[in-house]
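Have a look at the structure that comes next, please.
One protein chain is absent from this view; the other protein chains keep their places.
After this line comes subunit A, so read on.
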Amino acid sequence: MSESKTADLTSVAMTPRRNSRMGDTLAYWMPKLVLSPTLIIVLVFFYGFILWTGYLSFTNSRMLPSYDLVGWANYVRLFNNERWFVSLRNLAVYSVLFIVICLAIGLSLAILLDQKIRAEGALRTIYLYPMALSFIVTGTVWKWMLNPQVGIEQFVRGLGWETFRFDWLVDPNFSIYTIVVAAVWQSSGFVMALFLAGLRGVDDSIIKAAQIDGASRFMIYTRIIIPSLRPVFFSAFVMLAHIAIKSFDLALALTGGGPGVSSDLPAIFMYQMSFTRNQMGLGAASAMIMLLTVVAILVPYLYSELRTKKHEH
């Protein structure tokens, strides 16, 4: 039955039977053929280079890669480096605040936008716009705004509040928070879009049923809608987590890792060691630690996701 159908469809060609077999072979190989360049690129440029970096982290590479193994020496040096600890601490502060604030703002904006308001399209675009900028632009703009001599502080003082202080950018104890502010500004719109899509996917009939049962709006959100957004939370979390860990351009444009090294991040550390200070071995070791951090977040996530799917189906 199905074979004759295929034959009908391809009857334009010479011999239907032979053609359908060729079509089957083609259909079998086509996706593999199309995907193979991508697969090779991924294998070589992702996993190949991860392995290579891992190998380099055990060598005494300085300006150029070398292959003389030195054991764990680079890791020992890395964890004796004061600046590495500053950057790890900064990463912890930055990523926790960034992820939590982004999720909170993104969710609230999405819920507010979901109230069937007027001009939703326009508002949504406005909130999403920061996403269209590169992190370099965001960093530079916020650098000007947060600069105490030309930015917000100067502006408020100009309005008459002479003692107003907002000098986080130049205060070593607060400079890391300026990166959080800029990053949240840039990414929360994107999280909002994710949540909005999730909210639209919630089945209306459940909400109607809850309303008939007399649930308040607050209860509908906290008991039904937000729990059903769990997959969205997870994807948003994973995306934000890896944005946080690879953060480099934003910090470089906004604070340059300063004042001093007070807003240094592992990515900046890795870049400087590998490419400007001729300590490729040490840089590779720090890159491996960053990779392990990502893996430590991703693996439990993937594990839980895959496991729940198996149970559901």
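As a working rule, a contact is a pair of C-beta atoms (placed from the backbone, for glycine too) under 8 Å apart; a residue touches a chain by one contact, two chains touch by 3 or more; residues count from 1.
Basically, contacts and distances are computed from a predicted model.
Engineer: Can you pick, from "LutB/LldF family L-lactate oxidation iron-sulfur protein", "Probable sugar-binding periplasmic protein", "Carrier domain-containing protein" or "Xanthine dehydrogenase family protein subunit M", the UniProt name of the chain not shown?
Structural biologist: UniProt lists the chain that is not shown as "Probable sugar-binding periplasmic protein".
Engineer: So which of A:L169, A:L199, A:I243 or A:M270 would be touching the chain we can't see?
Structural biologist: Within the whole complex, the residue contacting the unshown chain is A:L169.
Engineer: Using the document's definition of touch, tell me which of A:R62, A:R230 or A:K246 contacts the absent chain.
Structural biologist: A:R62
Engineer: Using the document's contact rule, name the residues of subunit A that touch the chain not shown here.
Structural biologist: Answer for subunit A: residues 62-64, 77, 80-83, 86, 143, 147-150, 167, 169-170, 172, 175, 255-256, 258-262, 272-273, 275-279 touch the chain left out.
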